[in-house]
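To start, the structure itself, in structure tokens.
Omission of a single protein chain aside, the complex is shown with its protein chains in their original locations.
Presenting chain A:
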Amino acid sequence: MLKVKNLHASIEDKEILKGINLEINPGEVHAIMGPNGSGKSTLSSVIAGKEEFEQTQGEILFENTEISEMDPEERAHKGIFLSFQYPVEIPGVSVTNFMRTAINAHRKANGLEDMPANEMLKKIREKSESLEIDRKFLSRSLNDGFSGGEKKRNEIFQMAMLEPKLAILDETDSGLDIDALKIVADGVNKLRSKDNAVLLITHYQRLLNYIVPDVVHVMIDGKIVKSGGKELALELEERGYEWVKAEKAI
């Protein structure tokens, strides 16, 4: 589904990604772990199409189409979703209005008519209930005054509404207490199918207890230096990153 080949990216001439190779197949869950500043969030932003970063080398193939030159919205229409580490507050736009605009933008891009209002309402109700989101929450301004946990839950709600093929979750677990974490993980697991894939960016192994990955990657200094099964996460949790650095002579 996603093939990243020798990806280099920089911001203001500072190279952050230094040759990333990553392949994610439908049905798989991948986790990327790594110390602060290793480029994990940059990777997710570059895949989602953030213009601030300049992709200097390499390819990003999504379902065998090169997407490097595409705008973020085009990538979203193809089925890529990024759950933000720091969701942006937008006072004046309600969660519901925002969701409606986003869904209809997707439908328009795929040659479909706007979703009828009753269908939209039904879907919103269904998805918000499964994530235990209060109805009142939906008429509030997007992320405005939300707690950290509410923001993350709202990201997962958006994901559930948009039903992406590839969901990239950038530190979605940070700022969540254990109950919220379970609800969020449950939401992600519900999305999992043989056709969808998930890329988790995280610092902690904790999330991986609830969303069990097929592959765990270690990212250090802009490169994926080691990949393994879910047991690698446990090892990292226990021993930190130093031994990986030593092993790879970084």
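Everything below uses one rule, namely that a residue touches a chain if its C-beta (ideal position, glycine included) is under 8 Å from a C-beta of that chain, and two chains touch if they have at least 3 such contacts; residues count from 1.
The rule is simple: contacts and distances are computed from a predicted model.
This figure omits one chain of the complex; the name its UniProt record holds, of "Ubiquinone biosynthesis protein UbiU", "Fe-S cluster assembly protein SufD", "Na+/H+ antiporter subunit E" or "Acyl CoA:acetate/3-ketoacid CoA transferase, beta subunit", is "Fe-S cluster assembly protein SufD". Listed residues A:A102, A:L191 or A:L234: the one in touch with the omitted chain is A:A102. Among A:I16, A:I67, A:L82 or A:A233, the one in contact with the hidden chain is A:L82.
Taking the whole complex into account, chain A touches the unshown chain at residues 48-52, 71-73, 75-77, 81-82, 84, 87-88, 90-94, 96-98, 100-102, 105-106, 109, 117, 120-121, 138-139, 141, 158, 162.
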